[in-house]
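One chain of protein is taken out of this complex; the other chains stay put.
For reference, chains read A, B and C in written order, and residue numbers begin at 1 within each chain.
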Amino acid sequence: MAKLPYLGTALTNLFRKPVTIAFPAGEAPAAQPAYRGRIAFDASKCINCGMCERVCAPSCMTRVAKPLEGGEPGDQEITFTFDMTSCTFCGMCADFCAKKAITLTEDYMMTGIIAEDFLVTGKVIKKAPPKPKFTPEQLAAMKAAAEAKKKAAEAAKAAAQQA
Amino acid sequence: MLFNLDKKITEAIDDAASKSLWLYHINAGSCNGCDIEIVAALTPRYDAERLGCKLTGSPRQADIVLVSGPVTLQSRDRLIRTLAQVPEPYCLVTVGSCPCSGNVFKGSYAICGPVDKYRHVDVSVAGCTPKPEAIMAGIAQAAAILKEKRRGMHE
Amino acid sequence: MENFPILAIMTLFMGAFINSLAGRRSYKARCAIVFTTMAISLILVLAMVPSVMGGGEIVCYWMGGWAPEADWAYGIGLEVDALSLFFGLIVTIAVMISGVYSFTYMKHDDSQVNFYTLFLMLAGSVLGLVLSGDLFNIFVMVEIMTFTAVALTAFRNDTEGALEGAFKYLVVGSLGSMSILVGTILIYACLHTLNLAQIAQMAIHARNPVMVIAFGFLFVGFCTKAFMFPFQPLAADAHAVAPASISMMISGVLTKCGVYGLIRLVYVLFQNIGQTHVQYLVTGMGCVTMFICVTMAFNQHNFKRLLAFHSISQVGYVVTALGLGTALGLSAGLYHAINHTLFKGLLFLVAGAVQHQTGTLDLDELGGLSKKMPRTTALFLIGAASISGIPPFNGFASKWMIYQAAFSKAVNTDNFFYLLVCGVALITSVLTLASFVKVAQSAFFGQCSVLCRDAEDCEKGMLVPMSVLAVLCVVLGLIPDQFGTLFLKPAAGAAMDPGVYISAMLRGADATVMPAIYGYVGAWNPVFFIVLLLIVTVGVTIYSVSAPLRRPEPLAEGDVEDEHVLPENAKYEPFFSGEESVHSHVGGSDLFWGFKENWKKYFSFWHDWHSGIVNDYELYGVVFLAAALIYCMLFV
Partner (left out) sequence: MTFIQTILNILLLPGLAFTLIASIWLAGVDRVLVARMQRRVGPSLLQPLYDVLKCLGKETIIPRKANEKVFLLAPVVGLASVLVTAMFLPVGGVSALKVNSDMVVILYLLTLASVTLIVGASASGSPFAGVGLSREMVAMISYELPLVLVMLTVGRVCGKGLATFSLSTVTAYQAANGPLLLNPVLWPAAIAMLFVIPCEVGQHPFDIDEAETEICEGVLAEYSGRPLAQFKMMHNVKMYVMSGLFCAMFLNISTGFILADILIYCVACTLVTFVSMSVPHAVTARFRVEQVFKFYWTVVTGCAALSLILVWIGL
């Protein structure tokens, strides 16, 4: 028996219930708390700061910007694509996201046949800022006019003192 | 033939093919994380043997080839050679992020991946590392594909 | 009919003479002479089979018509009973096949006339030995046999070790001849006759120490001729260097002479096989020989050396069986004797073919011959299966009888010794199998070595004799029952009942002999199960042949076998864990590491024992002679 330490265990195991989970037939068990699984991207929170792309080691995300259709000229639609087959699930993007737009969920069941099965995408619309009233030239002209006016006034003032 | 016997035998074989899945595992420069999870899928808690899985030692007997690792320069020829030696029909399953994309190693001078540059990948399991449940789900998906492939062979 | 034995012998000697006169002319003339003489001799021996084997007749011939007067044999007699004829058949068949094989095999050697002269003299002397009815005549024949065999061993004296092997054989072999001569002299001094029948008639009454010593000397002498235990290094050295057809003669025919001598000695001349201690002596010798030789064979990496040790090991089987002293044991021994000649001859000829085609016999250097020499490989597999006792080949049938004989002897006498014999025999059989697996893997399967790359199947002149032996191997395995009734039963009966032998030779003499304990148990009947095996095999084959097989496609352009094959085209390359396939042949000396590791001490002891020094071997022989004499004095 000394040389076969598991003999007793094995024989008693015969009369015990198996410890196997029901999974392929039944429900997949939940992952442990704080498991870092599939990325969830909340586009509404994103401010398109780009920090996530900057900290991602395997560069698993892409940002594609294109002009927004039907928007103001200069408005952009930015597509965030997170490729799960490329991700290391390190969580850096979530940590650095100022607005908590990126979170790592507990969903680990990531199997697929084509690349599209693994993509997490989100679209952010970037509005062009409102137009200013004067162009820089106008501003400069206005500034120059004001300065000329000021100079003229000073000159008039100096002439009055001398006289 | 008598009582459609040949058809019945073919059906029985097709049926058996999706219930007996022998795995051959190729490490194409993996960090061993995924390898451990593959073995974990065979442990009592997950028990992939329920699906008929068994690890074999030779590609000649494999039905499902599991590839892990980003396909390094050293392992590229070996991977291709081993895949060439697997008898048809078989399924190629990549385990983890590396064989799909190269993961953090992407762009290195020593990486020749991803795997689908060389062979059609049937099922990919993403994760770094994937959990054993995910690997089993991938194997189950591969079993379905294997059945389809076999049906395709008959036609 | 009376003249047939002497004609059979003299034809061979005359053939030798004519050959040396006329054989120099051309290759064809030589072959014609040799073939004719061998054929005539074979036909003469076969012509005696129906009456001697079937009718129980005993053919007697007195040289020069010197028939016995007043019940006293003066002349030289030839007496052929079923036992002699059985061995005569073995001899003539083996000679025929070996000779035909030599025609092609020795084609490229020089001084072939001398070869065939010696060969026919060897054949004649061996046939003379087994058909002779005179003890001194037997000695003369043994001498001729030994010297021609020595000369033939050294025939290819340009090869390394040929002269050395022949010299060892000569020196230690002469110890055996000397023993036989001394034994003969002592018997003549006691009984004043040299005729076998007369000795047999008188020896049973003359149980004095001199006769016992004579028995010891003769026993050792015949053991030497059969290369039993302390003499096995000679066989190994001689076989390794002799031409293959001569190796076949030495193992298939010369050792059988020793066996024949032993049977005549213990069953007919002294009739003391009924004594337990004689049984111990003979059976013990057989067991020790078969076990030590098979383990020695395990270590060899020269194809023919390995076969040589196996040859002695199988002779050990024969001697063990005949030492049991029962009819079943003797039948089993005789059966195994003829089977041994067939399968070992086949294996030696295969080794010769391999040497002929590749130029080497070193198992470490051979490899992958099965693709280059498919026919030779098939023949080798038949031979190997036979010697390892794989059913349904002949080795199995005779080994089965040997186990049966040993086991029933053990049960009947309640003696543990025979049970051990049975166990040793079974284990030896497995070890035999193991070393033939080694040969198969090293030489015939696996990857093709450099030396074997250009080899091809040998010519028909060599394939045909080998095929004949292979067919005989299969046939004798399939009809053990019929063969037993036709040949073994009369032969064993003749040995078990020397009274008939004596009265045939000395007509009217009263023959007092030991009571014949004759009961033939019967061989196993493989027919039923062979049929079944065939049915199942055919059934499975049909299904498996209909399968879609992927035969290797030819190599793609730019790919070189064994050197570089593109990874994409590697489907039919052997699996090397993904590495590029290189030449890596598993085989040769280190194949059975797990076994040898545990037996390191045993193997190194026997390795040192086989020192290769002729002085040592002579010493072993002398010690064995002394031990045998002491044993005989104490117990027999």
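Please note the rule applied: a residue touches a chain if its C-beta (ideal position, glycine included) is under 8 Å from a C-beta of that chain, and two chains touch if they have at least 3 such contacts.
Here the structure is a predicted model, which means the values were calculated and not measured.
Chemist: According to the contact rule at the top, which chains on display are touched by the left-out chain?
Modeler: If we consider the entire complex, the absent chain touches A, B, C.
Chemist: Just name the one of B:12, B:73, B:110 or B:144 that touches the chain not displayed here.
Modeler: B:12
Chemist: Pick from A:10, A:34 or A:160: which residue touches the chain that isn't shown?
Modeler: Among A:10, A:34 or A:160, only A:10 touches the chain that is not shown.
Chemist: For the chain that got dropped from the picture, name the residues of chain A it touches.
Modeler: 4, 6-7, 9-11, 13-14, 16-20
Chemist: At which residues does chain B meet the chain that is not included here?
Modeler: Interface with the chain not displayed, on the chain B side: 10, 12-17, 19-20, 22, 44, 47, 49-50, 52, 54-58, 60-61, 63, 85, 87-89, 150.
Chemist: What chain C residues would touch the chain not displayed?
Modeler: Missing-chain contacts on chain C: residues 368, 370-371, 374, 377, 381, 385, 388-391, 396, 400, 403-404, 407-408, 411-412, 416, 419, 422-423, 426-427, 430-431, 433-434, 437, 440-441, 444-448, 522, 524-526, 528-529, 532-533, 536-537, 540-541, 543-544, 547-552, 561, 571-577, 581, 584-587, 591-595, 597-598.
The criterion applied here is as follows: only the chains that are shown with their structure count from here on.
Chemist: Looking at chain pairs A-B and B-C, which one is connected by more C-beta pairs in contact?
Modeler: Looking at A-B and B-C side by side, A-B shows more C-beta contacts.
Chemist: Centre to centre, by mean C-alpha position, how many angstrom separate chain A and chain C?
Modeler: 88
Chemist: What whole-number Å value describes the gap between the mean CA coordinates of chain A and chain B?
Modeler: 33
Chemist: Taking each chain's centre as its mean C-alpha position, how far apart are chain B and chain C in Å?
Modeler: Chain centres of chain B and chain C, defined by C-alpha means, are spaced 57 Å apart.
Chemist: Which chain B residues touch at least two other chains?
Modeler: Expected reply: no residues.
Chemist: Where on chain C is chain B touching in the complex?
Modeler: Per the stated touch rule, the residues are 550, 567-571, 573, 575, 577-580.
Chemist: Within their complex, state which residues of chain A touch chain B.
Modeler: Listed in rising order, the residues of chain A that touch chain B are 18-21, 23-24, 28-29, 31, 37, 57-60, 83-89, 108-113, 117-118.
Chemist: Which residues, counting only chain B, touch chain A once they are in their complex?
Modeler: Checking each residue of chain B against chain A gives 44-47, 50-51, 97, 100-104, 106, 122-128, 130-131, 133-134, 136-138, 140-141, 145.
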